[in-house]
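I'd like to ask you about the structure that follows.
A selection of the complex's chains, in situ.
Chain lettering (A and B) follows the sequence in which the chains are written, and residue indices restart at 1 in each chain.
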Amino acid sequence: MRFVSDHEPIRTGAQYIDSLRNRGLRVFVLGERVHEPVDHPLIRPSIHAVAETYELARREPELATAINGEGQRVNRFLHIARSPHDLVQQNEMQRKLGQRTGTCFQRCVGMDALNALHSVTHEIDLAHGTPYHARLLEFLAMVQARNLVIGGAMTDVKGDRSKAPGEQHDPDLFVRVVRETDEGVVIRGAKAHQTGCINSHWLIVMPTQRLRPADAEYAIVGALPVDAPGITYVYGRQSCDTRSLEDSGLDTGNPRYGGQEALVVFDDVFIPHERIFMKGETDYAGMLVERFTGYHRRSYVCKSGVGDVLIGAAAQIAEYNGAATASHVRDKLVEMTHLNETIYATGIAASHNARELGSGVWLPDDMLANVCKHHVTRFPYELARLAQDLAGGLVVTLPSGADFESEEVGPILRKYLATSPTVDVEHRFRMLRLIENMTMGRNAVGYLTESLHGAGSPQAQRIQIARAAKLDEKKAMARRIAGIDEVREDEPARPKAQRPRED
Amino acid sequence: MRFVSDHEPIRTGAQYIDSLRNRGLRVFVLGERVHEPVDHPLIRPSIHAVAETYELARREPELATAINGEGQRVNRFLHIARSPHDLVQQNEMQRKLGQRTGTCFQRCVGMDALNALHSVTHEIDLAHGTPYHARLLEFLAMVQARNLVIGGAMTDVKGDRSKAPGEQHDPDLFVRVVRETDEGVVIRGAKAHQTGCINSHWLIVMPTQRLRPADAEYAIVGALPVDAPGITYVYGRQSCDTRSLEDSGLDTGNPRYGGQEALVVFDDVFIPHERIFMKGETDYAGMLVERFTGYHRRSYVCKSGVGDVLIGAAAQIAEYNGAATASHVRDKLVEMTHLNETIYATGIAASHNARELGSGVWLPDDMLANVCKHHVTRFPYELARLAQDLAGGLVVTLPSGADFESEEVGPILRKYLATSPTVDVEHRFRMLRLIENMTMGRNAVGYLTESLHGAGSPQAQRIQIARAAKLDEKKAMARRIAGIDEVREDEPARPKAQRPRED
């Protein structure tokens, strides 16, 4: 990585964008190789969303940076949480960035991976005498110093869902070590729907699920630069993605910001020892996944920030339409708010109820993190439905921006899409496009489907909620109250049965 | 209309498509005028969906045709319902066409408009001595004989929702008569999101809401050929619409079928007297809207046919993924089915519970029609969410068809998107694209948003349900049972109060 040799930290969004240039990545978009992703109009909005994380750190350092263990101010996305407050501040930052971008800003996976690995490497080392934790800290110090973007590569392509990694017809369907050398390991495989991978500087590869002892080759964690030889990126196609390529900017809805997910293929890519944080310790793969999801499932608080934008858009379009005071409109905005704040509240509750682990990092409450994410798999869909309800049918039948800007048909549209002389028709047009963008267009990918599957699909949360439910304790509570288990208080359970006579 | 002079009825889908050629319509798509919509790849799928209605009539005449009052077999979309069975058969045909096309086939508005006008013109004539009913029957005979497609143009652009037609800052925001001549009337205005308008032969213009006596100029119903001078069509932009223009057909999801909604602008368009079915009778505008929605809200049974496709796609992708036997997967398919069948059941219940009107046409039960439509505003969104759940995140991060077909990156994708040797990777690719198409792509427009707003937005149904709820009768039932209103039975309400002693 060209950038790796630089020693000046990235300080601004513009510097960040510059840092992505000239890396020679092998990126495919819509069937063609893209030589400079930074300038590709389809990719650019996703870069702006990441750049906004740098800008926020400048504008609001209390929110988006933190003081690390060595007393240095670092970007919060690179900070190891040393208190519940640190975790809550992650959530506050996530909500704020959701509000600023209306989409996915792509840095949470890396943040959550670093925090999860902090304790897991510590525990592997304790058990196995390995040097992973120190390596991780060294890596961390480097990326903090240079202020880099870290992507976390966890989700394998997985092949047949009913089979374990080693049982697949093709062993590469989960990323694995194909050979070891004196200097390190060589991995092969692919990670699916990798958020922000092309916009990152480093990737941390991690296993995606619990592993059996027989799956040792799959138990690999390591960091590698995004431009390491052998990596191919195939851009995920998003709904309405090519609108960014059209002349009129009006139809994108959110012209500036977007998300990014790509397939990352590792065709025999080398990782040196000093960047390896797990190798073969299959019994820690499950712990890593659980700790990572402990952080990452409550990181979906970001969607409450995106939800704020959607609620705002719904309120705004209702006002443009002349419907803002109807009681059912106000009630739907209340319902949207109620659902949206539930996401936020359950997320920060998980962070507040964190516990400290042996390495000194704090881990959010597992039950509440799963409860948060589980709401995220449901509520954005209902918010989207309600936003479309308030928008009116025009949200999906609006003529194109090219029509709106055309000399021939534009004036007709300005006449007939007007609602009131006080409302600029173009504003109404743009607001409808934003709602389309968030509910079925480009950012619906992140706001809806990625809310469903990111950090684990709904069933994954249900399994985790079942594990954390402590049903045996609850059964005992019920038995005690029902009079089945002995109550040890000295007080009799009820006074004598006959009804007292009053005189 | 060139076609109007032909006297041969349309018999096949291919003939139907031919009938649409060379009409010289003024159509704008993506900012450009389209000279032959039939050949435009973005429009063509919507034409195929209508063509399928002709093909179904050939393949299953019992289902998709009917015997009219004169003993002639006519397309069911042009048939006046003479029994509850006729209405139920409309629903069965709608479900079947939804199953065949996976989208909106665009002919229900016309069918429902003809049926609604049958009774309303009859009643206006009875009250006012007008000749509307006979005119309608004559028009009906002509379109039945030629087997034409009728579009119904109801929804005005509406301007400021808090104001009546005559109160808008621009009087043209509702379609109105701007002048009368000896031969007929001239109308001006625009109808928004007009389903299948360009694919129709005739349009029936109707008012969109109850009117005040002061709004007489807005009380106009008439039929006019789609190519009448003065009409402009501006194509509604759909999510992912331009995928139809791309070289690879893989990304459209549903390559053959699509919906169509456009803005129709009437710039002083003439309607002759013999095609006018209401003019100035403001007190019948509300009746027309209510009767039309009585038919149209239960016409949304079509969405249960589309839902069948989505359930099938979800079941199929789960199987491709190797997840078909997981208990949560099966349970989600059950939930989808339960919701989907509720749409169907409430719709046909409305049709079964129809009542005959004075003109001899049958009208579905108003309460149940509204209940049906109200479910349609909610359940497809939940079905879509569950389908995305079963599909996995790949439904929104899948690389493009061009990547899949590329020599460079295609083999990589075939390797890593494989699930099992028994599953063709391209089949999995196509099935994911179909689910994307139906849940956030092109046909999500019809399956979701149009389900929400078509035939009236949710609040419109709630108002109608409130009207039909007969709360006074229900309050009386409650009072009688609570012992407030006198019970006239001779039997005492309860035996004497003391508890009987048994010996």
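Criterion: a contact is a pair of C-beta atoms (placed from the backbone, for glycine too) under 8 Å apart; a residue touches a chain by one contact, two chains touch by 3 or more.
Small disclaimer: the values here were computed from a predicted structure and weren't measured.
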Per this structure file, total copies of the shared sequence (2 shown): 4
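By definition in this document, only the chains that are shown with their structure count from here on.
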Size of the rotation, in steps of 5 degrees, that lays the CA trace of chain A over chain B: 180
Centroid distance [mean C-alpha coordinates] between chain B and chain A, Å: 38
Parts of chain A lying in touch with chain B, wherever the complex brings them together: 28-33, 155, 157-163, 169-170, 172-173, 189-190, 192-193, 232, 234-240, 242-243, 248, 251, 261-263, 265, 321-323, 325-326, 328, 377-378, 381-382, 384-385, 388-389, 392-403, 405-406, 408-409, 412-413, 415-421, 436, 440-441, 444-445, 448-450, 452-454, 457-459, 462
